[in-house]
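The next block holds one structure in the form of structure tokens; read it before the comments.
A protein chain is absent from this complex, but the other protein chains hold their places.
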Amino acid sequence: MDAITFAVQLLNGVQYGLVLFLVASGLTLVFGILGVINLAHGAFYMLGAYLAWAIASYTGSFALALVGALAISFALGVALEEVFVKRMIGRDHLAQVLLSFGLILVIDELRQILFGKDVHSVAPPSWLQGSIQLTEVLSYPVYRIALCLVCLVLAVAIFYVIQRTRLGMIIRAGAENRDMTRCLGIPFDLVNRYVFAGGIALAGLGGILVAPISTVFPGMGDGMLILSFVVVVLGGIGSVTGAAIGALLIGLTDTFGKVFFPQVSSILIYVLMAGVLLWRPNGLLGKA
Amino acid sequence: MIRSATPVTMIAIAAALALALALPVIAPGYYVQFASKAMLMGMLALSLNLIVGFGGLVSLCHGAFFGLAGYMLGFLTPDSGGASLWLSLPVALLTVAAVAAIIGALSLRTRGIYFIMVTLAFGEMLFYLFHDTRIGGGSDGMYIYFKPEIAIAGSALLDLEKSNTFFYVALACLVGTALLIRGLVRSPFGHALVAARDNERRALSLGFPVFRLRLAAFVISAMIAGLAGYFSAAQFGFVAPQLLGWHLSATMLVMVVLGGMSSILGPLVGALALIGLEEVLKSSFEHWKLIKGLIIIGLVFALPGGLQQLAAMLQTGSSQVPDLGADVAEPVPAPAGEARSHV
Amino acid sequence: MSEILLKATALEKRYGGLKAVSGVSIDVHRDEVHAVIGPNGAGKSTLINLLSGDVSVSAGAVMLGERDITNLAPDRRARAGLGRSYQKTTIFQNSTVFENVRLAAQAHGGQALRLFGSVVRDSNVNARADSAIAEVGLARRASTIAKLMSHGEQRQLEIAMVLATEPKLILLDEPLAGMGQAEASSMIALIGRLKFGRAILLVEHDMDAVFALADRLTVMADGAVIAAGSPGHVRNHPAVRSAYLGHDHGAAA
Partner (left out) sequence: MSQSIVSSRPLDRRRFLMGSAGALAAGAAFRFPTPAIAQPAPLKVGFMLPYSGTFAKLGKFIDDGFRLYVEQQGGSLGGRPIQFVQVDDESKPESATDNMNRLVGREKVDVVVGTVHSGVAMAMVKVARDTNTMLIIPNAGVNEATGPLCAPNIFRTSFSNWQVCEPMGKVMFDEGRRNVVTITWRYAAGQQMVGAFAEGFTKAGGKVVEELALPFPEVEFQALITRIATLKPDAVFAFFAGGGAVKFVKDYAAAGLNKSVPLYGAGFLTDGTIPAQGEAANGIKTTLHYADNLDNAANKSFLTAFKAKTGQDGDIYAVQGFDAAALMAAGLSATKGDWGARAQVAAAMQAAKFDSPRGPLSFSKANNPVQNVYLREVRNGRNELVSVAGQAVSDPARGCRAQS
């Protein structure tokens, strides 16, 4: 493998990892702050992609699809928090598993009623449709590069919010000690609501951004859910930095695994996970 | 801990057993096959409840053990005829036990939500192992053209190809499973397992080896799931990676909660109720999964004690909502009594 | 002097850069109550957790009799003969007194984890449970559900559970916490009886109880031992007075 192909494969891996991070960060935040396990996370990823497709094919504008699908995802998150999740805080994990499993079935079936079950593709905005010539035979799609940049910017934004803002301070304090935060007079219910909705929005955003380079299809959420779980387990529950490390590790393992060990590529990430668990049962950056 | 069965329960069990024994005589063939399938799912729910209900460990990789045993039968079935049950069943179960021991040893190092996520990930690992590699036919699955043969000294003892015979074998397995779990729960082992669920730290400080205890329960439970998977594969003659996926594991959890986790037979009732409900919904509604999803959500909020709670509510008219209570207990329970602040 | 049942040397526990316990050495003899006192945050509970194995040590060694138990998990220490009670009562609330104690007796039997056979019919276990219940004076309450009893009785039950595991050494973490006057005095009497044939390490805030029970005393502050010796010696130790008066007036009350 020559240097340029290696670089391109590296880029492929990083790009995949960045998308994983985007989705998994939502999952890890919701768990870290609300203490709620959300198996329906992948379903919201899938829903984001379908919403983007529906809006894009109705309006013809990717920008509108992005904004619209994101807003709907967020609103859905707020509504679900109000109706269901609020009652879940403090309930045992089994109840949370069952609730989110029920939600998966409901969301999947509603999607089928609203959008059908066909496979669709979404066109990227026209100014991102070209490719950049890399070698004499290989070009790299501009949209993929743009996607990398957008994910990077979002990652930085997430870190900034958590590390530097008052909201982030409350979020960190809440993850550290829920009772204490409540005592300090912080509107915890409000924080919960927006963190949950934000988590859902991140999953939806992942689906929206991936729609132009992937296809939009019914089962797309399932694979993403499992990968996000592995990312969170690897990185440590509640740790956004851990999720970033985990996501990049998996993106690179998967990409290079496909090239070097095509037969077992999808097992490799689980081997990686098992190895990390042997070493650190609570993930790379998880609290002991 | 475990309540003794009331006379009413005993009568109900006896009646259900009598009905089951008579079923092949009174019901058409399709329903006998359907009942066999339902009983195998019931075994699965019973096995899962050993670790969820009595062990307090929410596992999302039980489907993988179910599927793995089925695949083992597939591997052991020759092209020309059925595999010998005496050989293939122990091999399948021991394989499941070995895999469960490894997965359990890794996952039981974690607690609570981590345990759920890790078991989910390991279950999916097995799913992808069969889905993405060519062993076992990859995503196409694998066909088992002959049912296992039960023979002694070369002469066939039971012919599993006959659906009535298969039904009785499945029934025997189910009854055996129920008795086994009843025995386990009442044994010193079962008491220690429940103690570890209720208060892990106390159980440790009394000297119970909680890790080994849970690992043993995990492996036993996985082997029962494997037994169900073995016969399920034999019944359908086909195994696919989807059998190992977490959707099956989650459905099993629904059965357990629906039936009620506090009793030995509750999950069996839950399994039969859910499968029967699905059969009815499937043939009546286009979007039956929507209804199934809503039922599950309703179960979580309105009936966390399952059908048992419903029965109790009908009897007493109360509607107190207990929690599912099958979580890994906090290491330290709330202080007892009216502890005064100390001088 | 009688046999040393527990000997801890230079125990240390670090959390990150913070030393919760450092350089603590302590021993307990047979037939003795050795009390550990000190202001809140002195590291007494951490010490007990280090001895019982609930918390792993960063440095130092713990010997139970002749056996090095430094790296054993809590359950193995328990089987080696170390029993403990917790600051907050940890019993199985929905079980009866007898069931609670039987469970503890079972843990110490030869067949603690037998897969088959009913627990209910194991006569050896039942007999040991009965005698532990009798020893703490709960015989009349044997079939009462634990959560229905008074706080004091629950603490007695917890001690019965510890006894049923037939420990050589008992760690008691604030056994009098939350008790009224009458309950406290009967608990003090109970602890006084328990030490014979065993050894007891007691962490307690109630100074009257400590001085009534302790054969020897160790005083901790800021994670370290500041004084040790007989009650009389400790009572007049200047470092002890300053530690209590300087840090925490209330605790010495």
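Each chain gets a letter, A, B and C, in the order it is written, and its residues are counted from 1.
To be clear about the criterion, a contact is a pair of C-beta atoms (placed from the backbone, for glycine too) under 8 Å apart; a residue touches a chain by one contact, two chains touch by 3 or more.
Please read these numbers as outputs of a predicted model, since none were measured by experiment.
Asks: If I'm reading the header right, one chain is hidden. Which shown chains does it touch across the whole complex?
Replies: When the full complex is considered, the omitted chain touches A, B.
Asks: Using the touch definition up top, pick the residue from B:Leu48, B:Ala203, B:Ala240 or B:Met255 that touches the left-out chain.
Replies: B:Ala240
Asks: For the full complex, which residue in B:Gln33, B:Ser84 or B:Asn164 touches the chain that was left out?
Replies: Residue touching the absent chain, from the options given: B:Gln33.
Asks: Which chain A residues would touch the chain omitted from the figure, given the whole complex?
Replies: 1-2, 5, 8-9, 12-13, 15-16, 112, 117-121, 131, 133, 135-141, 143-144, 213-215, 217-219, 223, 255, 258-259, 262, 266
Asks: Since one chain isn't shown, list which residues of chain B touch it in the complete complex.
Replies: Contacting residues on chain B, toward the hidden partner: 28-30, 33, 37, 128, 131-132, 134, 137-141, 143, 145, 236-238, 240, 242-243, 282-286, 288.
Quick note on the criterion: only the chains that are shown with their structure count from here on.
Asks: Answer with line, ring, star, complete or other to describe the graph linking chains that touch.
Replies: line
Asks: Which chain, with its centre taken as the mean C-alpha position, is closest to the global C-alpha centre?
Replies: Of all chains shown, the one whose C-alpha centroid lies nearest the global centroid is B.
Asks: Looking at CA centres, what chain is most distant from chain B?
Replies: With centres defined by C-alpha atoms, farthest from chain B sits C.
Asks: Round to the nearest whole Å and give the separation of the Cα centres of chain B and chain C.
Replies: Chain centres of chain B and chain C, defined by C-alpha means, are spaced 41 Å apart.
Asks: Using mean CA coordinates as chain centres, what's the chain A-chain C distance in Å?
Replies: Centre separation, chain A to chain C: 49 Å.
Asks: Quick one: chain A and chain B, Cα centre-to-centre, how many Å?
Replies: Whole-Å distance between the two chain centres: 32.
Asks: Which chain C residues touch at least two other chains?
Replies: Correct list: empty.
Asks: Counting only residues that touch at least two other chains, what does the list for chain A look like?
Replies: Counting only residues that touch two or more other chains, chain A contributes none.
Asks: Would you tell me which residues of chain B are touching chain A in their complex?
Replies: Going through chain B, the ones touching chain A are 52, 58, 60, 106-107, 109-110, 112-114, 116-118, 120-122, 124-125, 128-129, 131-134, 246, 250, 253-254, 257, 287, 289-290, 292-297, 299-301, 304, 323-327.
Asks: Tell me, which parts of chain C touch chain B in their complex?
Replies: 52, 54, 73-76, 78-79, 83-84, 86, 88-95, 99, 103-104, 106-109, 111-120, 122, 146-147, 150-151, 154, 161, 165, 174, 177-178, 180, 205-206, 250, 253
Asks: Taking the touch rule as given, give the residues of chain A at its contact with chain B in the complex, in rising order.
Replies: Against chain B, chain A makes touches at 31, 35, 37, 39, 84, 87, 91-95, 97-99, 101-106, 108-110, 112-113, 226, 229-230, 232-233, 237, 263-267, 270, 273-274, 277-278, 281-282, 286.
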